[in-house]
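Right, one structure below, let's go through it.
Just one protein chain is left out here, and the rest sit where they should.
As written, the chains take the letters A and B, and residue 1 is the first residue of each chain.
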Amino acid sequence: MRRGEGRCSQFDVRASGGREPQDFACPKQIIVIANAVPRFFIPAALRRARDAERDLLLTTAQAAGIILAKELRLEFRTRELLTATVIFALVVVVLFSFAFDPTAAESRRYGPGLLWIAFLFAGSLMLNPSFAREQNNETLDALRMAPISSFAILLGKILANFIFMSLAELVLVPVFAVLYNLSLAGIVWRLILVLVLGTWGLTVTGTVFSAVSAHARMRELLLPLLLLPLLTPLLIAAVESTSALFAEQPALDRTWLAFLAGFDIVFLTASWLLCDHLLAE
Amino acid sequence: MKARFTITALVALLIFCAGYAALFIAPDEATMHAIQRIFYFHVACWNAMFCAFFVAFYASVAYLVTGKRKWDALGVSGVEVGVICCTIGLVTGPLWARPVWGIWWTWDAKLTSTFILWLLFIAYLLLRGLIEDPEKKASLSAIFAIFASLDIPLVYLANRLWRTQHPQPVIAGGQGSGLDPTMSKVLLLCLFAVFCVMLLVLIDRYRLEQLRNECAELKFEIESQGIDAFDGAATPTLQKGGQ
Partner (left out) sequence: MKNFEFLFTAWMVVWAVFFVYEVTVARRITRVREEIERLKQQLQQR
């Protein structure tokens, strides 16, 4: 039986009277999942919605790439957020060194902890403007009206924040190693792996909560308040992994690394499932 | 009204029986003796907390899917009652720990993740206070509640996954666990009693939230009809006197 012929085709939206996806009270994510499941498991209504869904102008990846380019262009015009983040994190690191005397043994014990705390504090400040900026000229409404999925908008911003955070860390980690007399020799790639996993978790959660706190009062205070308790498992896992690398015998702690990866996957999935409501009117 | 009174009386009776059982019927524990009796209410509070937070999680998801205000009301009620139960648990815990371990607090996996859970849901309540638009308030706090609920499995499994200072689970906890039969009966009674108290408080809070929503709707209707909201309350007697 070919499409549109014979009995009413369930797979041709136009032939069956043009029911649009928004006629179904069904989140787009369910439709995306429906794409992966064999046909006979899905009721006809969902299949119609799925096929209409395919009329998006750009795929999520393309749209996210465009948003990422926009964010990068915006930031590199002035570079003020990036410089402010780096300097703030440096100040935190220096302040901590006044709190205790960084001899070699103590540096090994406390170093990773305060490195990650510096990243978390700097991140909470840096992630705020992500969505707060969009409030000024209501540019978020313009983004939402574009024929792209809301996950594309969120993903573009997450990737941009990840790049900014990574650039800041690229500057900070060598400075930290110098100030606290910790050697980076032989652990660079493993350290980069831990930093990437930790920063990804930080940026995903931070960007989502930036969207949440953009609508509230006192958003500069609210974002750290929402973000830091939630990131405690990430902090613990990252610190343990980094400590293992700075130990006498550097080793990659697989359990904590798996925990970090699990945390990243869980929060990215949660963000994907909730992104429509997050960016709603 | 009468039904409400009977239910409250029944729950009060239940709590009284549970308290009596915990204090006098439950056998004395071998190492900790009297102080161990906190266990019955300490564990019951955590159980009530998990139930309250589960209700909040379910209500948050339901609100995001359906958009009905009653789910938002149930969500905030669940979170508030859950925070209350969590506070009780976090206070009774150290009160038990001090005579037994000699310390008020330690940063092991169970206590830390529970404290984080408490902070997260307090942040939820703060978030609600800082957003003015009611629909945004409902949807954003529902999203945050779903994220915060991701910590709950961690709290429950913390002392099963890691070796902690906190005692190992006594129910289905592997080898060496298990309770004396009288103790498990008293525990079940206390679990049920505190659960009923939690349910009662939850229903009341839900009713309060629904009444508040009704009040807001009435105010909106009054304002949209152009009547000054403060008219009529204090002026009639003054006007009479003036004439």
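Basically, a contact is a pair of C-beta atoms (placed from the backbone, for glycine too) under 8 Å apart; a residue touches a chain by one contact, two chains touch by 3 or more.
If you're wondering where the values come from, they're calculated on a predicted model, not measured in any experiment.
When the full complex is examined, the chain removed from view is found to touch B. Annotation: of B:T87, B:T106 or B:S184, B:T87 touches the absent chain (contact as defined above).
The chain not displayed touches chain B at residues 19, 33-35, 37-38, 41-42, 45, 84, 87-88, 91-92, 95-96, 98-99, 197, 200-201, 204-205, 207-208, 211-212, 214-215, 218-219, 221-222, 225, 227, 229, 231-233.
Simple rule for what comes next: only the chains that are shown with their structure count from here on.
Distance from the chain A centre to the chain B centre is 31 Å, each centre being the mean of its Cα atoms.
Of all residues in chain A, only 25, 27, 205, 208-209, 212-213, 215-218, 222, 225-226, 229-230, 232-233, 266-267, 270, 274, 277-278, 280 touch chain B in the complex they form.
By the touch criterion stated above, chain B contacts chain A in their complex at residues 64-65, 112-113, 116, 119-120, 123, 126-127, 130-133, 136, 139-140, 142-144, 146-148, 150-151, 154.
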